[in-house]
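Note that one protein chain is taken out, while the other chains of the complex remain in position.
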Amino acid sequence: MSLSWAAGDSVLERAPLIVRDALTRALPEPWRWLANSLLAILVIIGLAGGLFAGLTLVERKLLGRVQNRPGPNRAGPGGIFQPIADGIKMLTKEDIVPRAADRVLHFAAPVVLLAFSILPFAVIPYGRRLVPVELDAGVLYFFAAGAATELAVFMAGWAGHNKYSLLAAMRSLAQLISYELPLLLSFVPVILFAGTLSTTGIVAAQAGWKWGWIPHWHVFSPAGFAGFVIFMIAALAESNRSPFDLPEAESELIAGHLTEYSGFKYALFFMAEYFGMIALSAMAVTLFLGGWQAPLPFLAVIPSYVWFAAKLGGLLLGFLWIRATFPRLRLDQLMRFAWKFLVPLALLNLGTAAFWAATFEWPGALQLVRWALAVGLVVGPFVLLGRRLGAGYAPRTYRYA
Amino acid sequence: MLGSGLLQGLAVTAKNFVGSFHDPARLTTTEYPEVRTKLPENYRNFPFLVSENAEDPMGTLRCVACQICEKECPPQCILIEKSKDKKPDAAGKLQLYPAVFDIDISVCMSCQICVEVCPFDAIKMDQVFEIATGERFNALLLDRHGLAKPNSYYHQIHPAEAAEVDARLAAERQAAEEKARAAAAAKTAAAAAKAVAAAAPAAPPVPPPSAAPPGPPNPGGSA
Partner (left out) sequence: MSASAFPPPVPPGPQVRAVTDEFHGDLLEISMGPHHPSTHGVFRMQATLDGETVVKLKPVFGYLHRNHEKLGENTSYLGSMPYTDRLDYFCAMTNNWAYALSAEKLAGQAVPERAEYLRVILAELTRLLNHTCLAGFLLQDTGASGTPLMYAFREREKILDLFESLSGSRMMCNFQRFGGCRTDAPADWLARAGQLVDGYGAFLDEFEALITGNEILLARTQGVGRLSAALAVSAGVTGPMLRATGVAYDLRKVDGYGIYPRFDFRVPLGDHGDTYDRYMIRVLEMRESIKILHAALREIPAGPVMDPKAKLRGFRPKPGEAYGRIEGPKGEIGFYLISDGGANPYRYRVRPPSLVNLTILEDLCLGHTLADTVVILGSIDIVLGEVDR
């Protein structure tokens, strides 16, 4: 069985808790719980904000390097102070509210969006004992809070009292709602395997290594892998990232639902989009990539939060890589992709997951059959549905005069 | 299979990303103004007037105010006024010079036609482009003081072209000198023959000695 639990008591591992206890040890009991919670909130907001700032810089530098140019490198050595410069720029811009706009909604929309983007961070286990709130239905809470951000998008479009931004907000909302379904369906196999909706439980269910070196992460099973891919595609669409960023495209109706926003409020929208990206990546790490578990037994000496950060960073770099490469999909193609490809695949994946869970106990040689069947059940529908989706589109050969 | 084109694209961007760290062909930015690229010799920006030496720029301008460049300039950005007197040029011949030679560089489009049509190699293209000023009108009207630059500067920015121009001008000057010498020799010979004929009228007319044909010009003449 696993040795990881034994290595879980090193000083490095417990360092965050040691620091927290040192700060709040003196307080009496109910106050101590409050202080701990407030500390956790502050740390999360700080880290998420810092990650957001760093991510904007890394995105620009990465995009630059992909495009054979250095990226921003004037503000500070290597451009390190660029996010600060951007922040100052956003803060010092004039905040314009159109005269006909609904002032309450206009102000509330970015605030609501940001609030609901931060709430999901509460249930992610960042390390072995580093989960801010231990909920039995953590996953359910996460996606409920995340879905509430869509309301704020519509508020923004409505509040501007502008035909174009309302239209764009409705298109954006259509995209968000369409991709909620594949997003939610894609991790039901994980719940099936883990047997619990609690995030810490799901991470614990992925503990251990098969044959001493292959981790039990859900991504390494056929149904889990399919679920992971669908989850990441849906996460791209949920956070309005390329190639699903048509609502924000500058060649479209200007900035879409954000047309009427300027200055700091615009920055808040931007921040909320990145928080959504980070939160969804963190949840993907938790559900599919084993959370804070180390990939190999001897690597468990590295603290759990470092592994979590590494996996999170890897997924975020994947987001950036995809943005650097692909053109964007048109809205109707986007919707067709969601409803006619991802949703059927995710539903079929449920069946594959059920088969996988039910045949867990098959003896030795039949395991190979189990694997073959499961892989066939994943790849087959993908190829067939893909052929249906891509019918009529193919590279062509040309003739010469 | 659906997605194979996408994966191929991801491979290309990854190759470029990794390549940008070790392959200069994949990081082609020149970080101006710390790093400047070397301009090719033929690069042209705005015109300038060539003067033979730097000590007396106005006195040694090659320009003789023929106004050909003013006529040929497409946007008509050159203004020339001839002088009232003449000055000797580098070959010693008396020429007019430009009392006023203005180029409005806010109009000039660097087409180089003035350089092509100038018969005297007096106006050439400069290469300075970092000449942004804050003042919109007067600073963009260059007069002959602002336009005159010495021949040494011309050699600096267009070495091959300047060498060719200098060689050609020297050859032309040499040919002109030889022609003048030959004409002078012919004149003195004719005058001498006339004197001989006048001094001995009774003597039978002696055919005047034909002027010796001028020898080939000395190619190693001084510049």
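The first chain written gets the first letter, and so on, giving A and B; residue counts start at 1 in each chain.
One rule holds in what follows: a contact is a pair of C-beta atoms (placed from the backbone, for glycine too) under 8 Å apart; a residue touches a chain by one contact, two chains touch by 3 or more.
What you are looking at is a predicted structure, and each value in this text was computed from that prediction instead of being measured.
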{"item": "Which residue of A:R69, A:K93, A:R129 or A:H161 touches the chain not shown here", "value": "A:R69"}
{"item": "Touching the absent chain when the full complex is considered, from A:A75, A:L184, A:L331 or A:L385", "value": "A:L331"}
{"item": "For subunit B, residues in touch with the removed chain", "value": "2-6, 8-9, 11-13, 15-16, 28, 40-44, 68, 72-74, 109-113, 116-117, 125"}
{"item": "Contacts of subunit A with the absent chain, listed as residue ranges", "value": "63, 66-69, 163-164, 167, 242-243, 245-246, 249-253, 323-333, 390, 392-396, 398-401"}
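Criterion: only the chains that are shown with their structure count from here on.
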{"item": "Parts of subunit A lying in touch with subunit B, wherever the complex brings them together", "value": "62, 65-70, 73, 321-322, 324-326, 382-383, 386-387, 389-390, 395"}
{"item": "Subunit A-touching residues of subunit B, taken from the complex the two chains share", "value": "1-3, 5-6, 9-10, 12-14, 16-17, 20-21, 26-29, 31"}
